[in-house]
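As you look at this complex, bear in mind that one protein chain is not there, while each of the others sits in place.
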Amino acid sequence: MIIFLTSTATTAQIAEVTAYCERAGYSVRLSKDADQTVVSAFGDGGPLIAAEIRRLPGVERAAPISAPYKRASRETHPKDTVVDIGPLRIGGRQLVVMAGPCAVESLEGLREIARAVHAAGASMLRGGAFKPRTSPYSFQGLADVGLEYLQQVRALTGLPVVTEVTHPELVERVSAAADMLQIGARNMQNFALLQAVGASRRPVLLKRGMMSTAEELLMAAEYILSHGNPRVVLCERGIRTFETATRNTVDISVVPLLKRLTHLPVVVDPSHGTGRRDLVEPVARAAIAAGADGLMIEVHDHPDRALSDGPQSLHPHQFEALMDGLRDIASAVGRTL
Amino acid sequence: MIIFLTSTATTAQIAEVTAYCERAGYSVRLSKDADQTVVSAFGDGGPLIAAEIRRLPGVERAAPISAPYKRASRETHPKDTVVDIGPLRIGGRQLVVMAGPCAVESLEGLREIARAVHAAGASMLRGGAFKPRTSPYSFQGLADVGLEYLQQVRALTGLPVVTEVTHPELVERVSAAADMLQIGARNMQNFALLQAVGASRRPVLLKRGMMSTAEELLMAAEYILSHGNPRVVLCERGIRTFETATRNTVDISVVPLLKRLTHLPVVVDPSHGTGRRDLVEPVARAAIAAGADGLMIEVHDHPDRALSDGPQSLHPHQFEALMDGLRDIASAVGRTL
Amino acid sequence: MIIFLTSTATTAQIAEVTAYCERAGYSVRLSKDADQTVVSAFGDGGPLIAAEIRRLPGVERAAPISAPYKRASRETHPKDTVVDIGPLRIGGRQLVVMAGPCAVESLEGLREIARAVHAAGASMLRGGAFKPRTSPYSFQGLADVGLEYLQQVRALTGLPVVTEVTHPELVERVSAAADMLQIGARNMQNFALLQAVGASRRPVLLKRGMMSTAEELLMAAEYILSHGNPRVVLCERGIRTFETATRNTVDISVVPLLKRLTHLPVVVDPSHGTGRRDLVEPVARAAIAAGADGLMIEVHDHPDRALSDGPQSLHPHQFEALMDGLRDIASAVGRTL
Partner (left out) sequence: MIIFLTSTATTAQIAEVTAYCERAGYSVRLSKDADQTVVSAFGDGGPLIAAEIRRLPGVERAAPISAPYKRASRETHPKDTVVDIGPLRIGGRQLVVMAGPCAVESLEGLREIARAVHAAGASMLRGGAFKPRTSPYSFQGLADVGLEYLQQVRALTGLPVVTEVTHPELVERVSAAADMLQIGARNMQNFALLQAVGASRRPVLLKRGMMSTAEELLMAAEYILSHGNPRVVLCERGIRTFETATRNTVDISVVPLLKRLTHLPVVVDPSHGTGRRDLVEPVARAAIAAGADGLMIEVHDHPDRALSDGPQSLHPHQFEALMDGLRDIASAVGRTL
């Protein structure tokens, strides 16, 4: 149920509407604006009838929430959500670029890369400690040692860290070491994991499954939101199609589509999206032009020797050039970098 | 490394080859036949050189394993694997049909359905206690109560039970209650879960992801096999395509393709594969004709009232008709039902 | 408008209903049965109101045609259409197998292959004289010489011939030489070509586009039917998906789906559908088990030297084995081979 209050509704009236909903078994979110207060009531609270609510003082209108992703829907939260990570804000005017290696491989390498991307203007460091790999025989990540390296390099550079969590049991450990938890594409519908990060206090970067519709992505976000964590950032990272020249196909129109359907921030990962170093920069530009709130980009100091995803990792100087090229695009769409 | 021994190799020679590989750090699997013994050596054991092995007495030839899924590959295990579940054998001449509701909803309903599918010739009971649902607001299954119902109905009918496990922590509980653990399509690349069922002693039904290639399915099986569980059955359940008249598109050619690439049994789920009750029977027939070792089929006593997947669930009398129609097809491909 | 007449409707009453529709500007098709006569009225004939028709004597009920493919829909023609090619009947109890090389390459080769497939039980000869090739530099077919060879080999073996037509201007020439005109997958929505074969008196084999929905296939058939040619056979030949182990993915469920939606016969081409010789036989079996009315299969006497599609062409002895293996499947679904 979405309840729009009149512009003259008093604080007491708002409190009464809220209390009424809670008594009826709903959980409630308040969304305030200069000119309007909106109460979103979630759940199956019993015989809460719209007609009754409409009769409460201060209520302008009340309607059921039509999207199946109730908390993620822009209906129930018309303003953009901004996810704060310390002083960093994802979803605001300033674009956010997360950069770093696919996997954390060594302390020296990570430090080197972190310094380079920091200098070039990245605002977060990415790097996998726990790597979900198609083959059990591929490098699976440095695990806790990788987390330790990420923390050391964060201390050194000040860059907040985003890293993947692959198992509900790891959520606590990764939360202690990282500023943001990443849910990988293969785990987008790992509901046990979604519930676990939903119970965490860390913001979550939720990658779209390579086989998932926009609606399924929003339903996955809803799992996190409905388990208590409101800080979710969505990430388009390419879907599977018949085209074989690229690793995946970036669905560029999902960016404005999501911005219409949800209040959550949306970023794009052109590295996984294309799988080709030479296509990362133009697709990064396209993402910003289409309205993305940021980018996630793989950078490696020696891509040829990378233990994973070498062919799609940029050299540090290429990342620097990419950042330079983005500034004018950002400004053309009213954003800063 | 696959090592083919000569037909005259002695037991002592075989033991020597095995010991040689193990000293070099490999884990070893022996596969014996009337006329040939094959030693498969897995792992990165160090300086084990094919040339040296070829010089050992009794060795005919030695070659690296070419498939990336080493244990799952038919190269290393030319004969069909048969997975035993008590007296039931999956992958042998006799076809196996797993039938039951999408989700366990009530004890009475489950009992009713189990009796009907048993009478019609099903050899296993399916039914979900833990349901991975796209929406957090959909029915998520009866959980432990559902497991309890499955056990009661198994006791009543004697049908072994297959049910889904969605979380590494649940593996033990579900293993206690069920005869076979199902990994759902959305979890095919949930590597933490694959490792957990790999450490279990229960056989595993591994469903192909809806956007996974045959090779990725085999790599997922490899995770289970390489963690110690050799009893894996693969399941084709439809992939995502642009076609909207059906819920998914059954990839029928993956059945013979998998039978060539791997020694593991392969079953087909035409219920999820089509999403339409009226297409289940013809696709079930096609699956058997293409060489599948069995079927997984959703049956419900009141499909219209089913809490999930009603439109694709057969009425018990339709399931009976399906079984009757399958017998001649089975016999045409040298199988029994 | 579909008009169902009462079982006691007289010939005069039927004639009156027909005349009424025609006066209103509709074109009419009559479909008679032991127990029911159905009048299908097509077109935008003006103010023809169902209510008026329902009042005519002998009319039981009248309803608009709901499918967008009006002539192709089973609504307007509940009985299976059987397409006759001389004594050969496609869509009846007897299955039809069309076999031969991808392209006509030489008279001797074609004769050799035709004899072999004839001896093995094929009832039609396939072979391309005009080849639509992705590259302008690939072999484009022998053109008129190829047609000439097809005619000679038909005279020799008595096998009716199906061959592809790629250009509206060629329809007449190909019709003179062949018994059935094939529309290739790439031309399924070449509407100029569909209209041209719609005006021909030859039956048409219409292949599904590799990225076309079932409904689009039926709309393409509707182009042919509505231009005057009622003899259309549909062919599933695999669609494009992300899977790379096969050339295409055979959509097996489209066979029963089409049989429900339309009265037109449906055949399957497992050669293009899989692109792999070793998968042709199991998929052929699956197609028959799923209810297909026949098969189209590529056979070549020297697949390694074939100018096109060698890897998916069967050796003659493999085709013979395939035919042998099909007989029991056919009988299991109430068909003969």
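Lettered A, B and C in written order, each chain numbered from 1.
The working rule: contacts are C-beta pairs under 8 Å (C-beta built on N, C-alpha and C of every residue); 3 or more make two chains touch, one makes a residue touch a chain.
As the structure is a computational prediction, the values presented were derived from the model and not from experiment.
Chemist: Out of A:53, A:255, A:295 or A:322, which residue would touch the omitted chain in the full complex?
Modeler: A:255
Chemist: For a quick check of understanding: of A:62, A:206, A:239 or A:295, which residue touches the chain that isn't displayed?
Modeler: Here the residue in touch with the unshown chain is A:239.
Chemist: For the chain left out of this view, which of A:167, A:263, A:285 or A:300 touches it?
Modeler: From the options A:167, A:263, A:285 or A:300, the contact with the absent chain belongs to A:285.
Chemist: With respect to the chain omitted from the figure, which of C:94, C:151 or C:189 is a touching residue?
Modeler: Hidden-chain contact among the options goes to C:189.
Chemist: Touching the missing chain, which residues of subunit C?
Modeler: Residues in contact with the chain left out: 68-70, 132-137, 166-169, 186-187, 189-193, 209-211, 216, 219, 222-223, 226-227, 240.
Chemist: Write the list of subunit B residues that the hidden chain touches.
Modeler: Touching the missing chain: residues 211, 240-242, 244.
Chemist: In the complete complex, which positions of subunit A touch the hidden chain?
Modeler: That gives, for subunit A, the contact residues 211, 213-215, 239-246, 249-257, 260, 270, 273-274, 276, 278-279, 282-283, 285-291, 328-329, 331-333.
The rule we apply is simple: only the chains that are shown with their structure count from here on.
Chemist: Taking the mean of all protein CA atoms as the centre, name the chain whose own CA mean is closest to it.
Modeler: Taking the mean of all protein C-alpha atoms as reference, the closest chain is B.
Chemist: Taking each chain's centre as the mean of its C-alpha atoms, which one ends up farthest from the centre of subunit C?
Modeler: A
Chemist: Just the number, please: Cα centre separation of subunit B and subunit C in whole Å.
Modeler: About 37 Å separates the centre of subunit B from that of subunit C.
Chemist: Between subunit A and subunit C, what distance separates the C-alpha centroids? Give it in angstrom.
Modeler: Using C-alpha averages as centres, the distance is 50 Å.
Chemist: On subunit B, where are the residues touching two or more other chains?
Modeler: In subunit B, the residues touching two or more other chains are 211.
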